[in-house]
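Take this structure first; my questions come after.
All protein chains but one are shown in place.
Letters are used for the chains, namely A, B and C, taken in the order the chains are written, and counting of residues starts over at 1 for each.
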Amino acid sequence: MSTLQTYIKTQRESRPILLMTHVIYGYPTIKDSLEIMETLLREGTDILEVQFPFSDPVADGPTITNACHVALENAPTLRQCLADINALATRYPDSKVVLMSYLNPMLQFGFEALADTAAPAISGLIIPDLPIEQASFVEPLKAADIAPIWLTIPQMDSARLAQTLSAASGMLYCVSRSGVTGGATAFDAVTDNLDTLKQQTSVPLGVGFGISKPEHITALIGHADIAIVGSALLNAYNEAGLTQLVTRFKSLQTATR
Amino acid sequence: MSTLQTYIKTQRESRPILLMTHVIYGYPTIKDSLEIMETLLREGTDILEVQFPFSDPVADGPTITNACHVALENAPTLRQCLADINALATRYPDSKVVLMSYLNPMLQFGFEALADTAAPAISGLIIPDLPIEQASFVEPLKAADIAPIWLTIPQMDSARLAQTLSAASGMLYCVSRSGVTGGATAFDAVTDNLDTLKQQTSVPLGVGFGISKPEHITALIGHADIAIVGSALLNAYNEAGLTQLVTRFKSLQTATR
Amino acid sequence: GRFGQYGGSFIPEILFNSQQDLLSAYREAMADPEFKAEMLAQMQQYSGRPTPLTPCPNLSQQLGGAQIYLKREDLNHSGAHKMNNVIGQGLLAKRMGKKRVIAETGAGQHGVASALVSARLGLECTVYMGAHDIERQYPNVFWMKQLGATVVPVTTGAATLKDALDEAMRDWSSSFNDTHYLIGTSCGCAPYPEMVAGFQSIIGEEVLSQAPEVLGRQPDKIYACVGGGSNACGIFLPYKGTTTELVGVEAGGIGDGVGEHAMRFNTDQARFGIAQGYATEFLQDEQGQLLPTQSISAGLDYVGVSPILADMVKRNELRMTAARDEAVLDAFKRLATTEGIIAALESSHAVAAAIAEAPKLSRDEKLVVNLSGRGDKDLFNIASALKDAPFNDFLADYLAREKQA
Partner (left out) sequence: GRFGQYGGSFIPEILFNSQQDLLSAYREAMADPEFKAEMLAQMQQYSGRPTPLTPCPNLSQQLGGAQIYLKREDLNHSGAHKMNNVIGQGLLAKRMGKKRVIAETGAGQHGVASALVSARLGLECTVYMGAHDIERQYPNVFWMKQLGATVVPVTTGAATLKDALDEAMRDWSSSFNDTHYLIGTSCGCAPYPEMVAGFQSIIGEEVLSQAPEVLGRQPDKIYACVGGGSNACGIFLPYKGTTTELVGVEAGGIGDGVGEHAMRFNTDQARFGIAQGYATEFLQDEQGQLLPTQSISAGLDYVGVSPILADMVKRNELRMTAARDEAVLDAFKRLATTEGIIAALESSHAVAAAIAEAPKLSRDEKLVVNLSGRGDKDLFNIASALKDAPFNDFLADYLAREKQA
């Protein structure tokens, strides 16, 4: 079992659901983004998802897309990003950090190099434009105990779902609806699907897309292991800075205790 | 023999060449144009060519064309034009007046009506867009002693020239070169052609297009019967009004004495 | 050169020889299979003929009456039927040994077509255009310049098409030795009406041969807009004497008053007249002065009309109707949204008439509309007519950028 999965299982023994929060490396500046990360870790986020920005983030909505474009103007490098995360993560051993990006930046860096550089600070990797057929790309990460985090969608046919589940380790990223990040979601329909999934796998289920209020999280308890919050915190930050982000984080965190 | 032709023959007995001058009815106003006509008659122009303006004067150059467009803004009518000419002509019996216009205004007025109204003040009619094949249009004018004035050009083939000469009465309007009114002409080449023509007809020869200086007229003496001056006087008028027009007229007239 | 009482040659004597040369050259050329083959080759290889006959199932369905088909002259090189004629005359000019062509143009379409074919055939090209038209239709002037043509602004008179025409005639009067006057429509002295109609007749000939396959038979009616009348002559003449009803559509402009339209029929402001080298129905006042005209489409904004069409109307071989600017814009929009075809405003007149009449006809009837040109050229006119504010913003921004550059 991967370190990430073990961590989630352990945490879940005492908690109804965990919280995974999202930060874009380099937004609005590299220094600021590190400060946001540190704040969230300090406030006790269970899992911190750091997005390394890409010029063409097709799976993201306007809020994250715009933030990525701003971040890119600060010319972030993946090497520095990983070094920064490493420095940070060692100071917050009670949380886990997963990396999220698109395929091309990872490909250009090289998955072997990524395995060498990202571990041990990074325990999971999300690449939304990497389909399960192309799982061999992330093969080198296994040895470094970096879990590839595969996405599932409600409409997945059974064969493809089986293929995904058998490849999964660490956690699954269950997309709650069609569309991109940052929109609204009808949560009632989501839980049925999660329950069915739960019966087929022991890999922890994370649910993303559209979680912006404590009641969204409450509704997931008993159905999912991790609530994934992305645009909601970014919006809070954009509205009124770090203070507002912390306030929003705390209100969401309450629902996980 | 038409009255016009008789007049020309008689005048020519005592003069080496006659002068025909051109005025546009209605330019710059109807009143002004009548004043110009009267001035020229008073100064002793042999033949006065009055152009009734037409909206599409394809055989005229820019100076006359522009003047015609100005004249049309004064809404001239052919009926009034003929009445005005009639009133004027009776006061200057020593000169002859010919009408010039395009086919359509004459056609719409009707050639029968024209014959009734134009005589006896008008003794000739020039229609540059009426080809010799269509001579029947002007047939009604004969009874009123209004001579149709046909145009000849240097390049006319012999059959067409013969047809034109046999239809001619009053005078011929010999176009000295290709092009429209108001441009420059090489007079040397013109005289040969006139001499050939002279051998074929007893109808007086008028030469137009490009006569603006006394020496142009001098060069025509012995070759033509009438020097026709159009744009030159109009230009003089446009430059400095009636005084300038009279000055120009007098300098040209000297060459005909 | 006569069509009943219409047509003929009423030109300054100086042009007589040149007109006779053209007349015989045209007759000889049309009797020469090699010339006709060369002309057809250029029409096919250069201009993309044959143009298709397009069924309009959505539009027909929506109107609930007759089935509408479009003859797609908009797909010609240059975007209009104008190309057929300039190819014919351009080749004829070369055959006659001319080195230069002159043309007059109003909105600029015929000017561009003349410039195109002159470049293609290696002829020098001078285009006369009213100074006022140049200002309003500058994009076409720009293309003429790119094609190597000389555009001469005409400042006489109203500085529009009529004046450009007169000026071209004047040029020809002094340049006929090496110059062919390339008239763009089926008007003017003989042989122009017959010649232009002849070169354009490929339109109707193609419809004759395409209809059995596309329509299943020959059409019941054919609609064409009528300015000078070249596209109408082109599609109508091959159908003369058949049972197909021919319908011409004039520019109804904004009203029936003097200067508000360009109708030469069904109005007492037009009657028989002789001007611009030929006899036809002219819009004219009591004095025989030609009247000003108005239309949303520059190409129909003409005071005379093809003598061939005037004669056909006289003989009841052609029914003439009109469409007003408003109906024309509606037809433009309707064709665009139902069939994905952006028609020229000229052609939209013919579409408007078909739209008005189709609902009264049975579903078995079949109409062909001559879509004489495409509407891209009308960008500025249509944007202005629709009062499209973002277009003006776009232009202002463009100008601001250019000023900076």
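Observations on the structure shown:
Definition applied: contacts are C-beta pairs under 8 Å (C-beta built on N, C-alpha and C of every residue); 3 or more make two chains touch, one makes a residue touch a chain.
Quantities reported herein were computed from a predicted structural model and do not represent experimental measurements.
The undisplayed chain touches these shown chains across the complete complex, A, C. When the missing chain is restored to the complex, the residue among C:158, C:208, C:254 or C:342 that touches it is C:342.
Contact with the omitted chain, checked across C:122, C:216 or C:241, is made by C:122. Considering the full assembly, A:103 is the residue among A:103, A:135 or A:221 that touches the omitted chain. For chain C, the residues touching the chain absent from view are 44-48, 51-55, 58, 72, 75-77, 79, 115-122, 135-136, 138-139, 141-143, 146-148, 214, 332-333, 336-342, 376-377, 379-380, 382-384, 387-388, 390-399, 401-402, 405.
Across the interface with the omitted chain, chain A contributes residues 54-59, 61-62, 65-66, 69, 72, 76-78, 102-109, 128-134, 151-153, 155-157, 160, 175, 177-180, 183.
By our rule, only the chains that are shown with their structure count from here on.
Contact topology of the protein chains: irregular, matching none of line, ring, star or complete.
In whole angstrom, the spacing between the mean C-alpha positions of chain A and chain B is 98.
The geometric centre of chain B is 38 Å away from that of chain C, both derived from CA atoms. Taking the mean of the C-alpha atoms as each chain's centre, chain A and chain C sit 66 Å apart.
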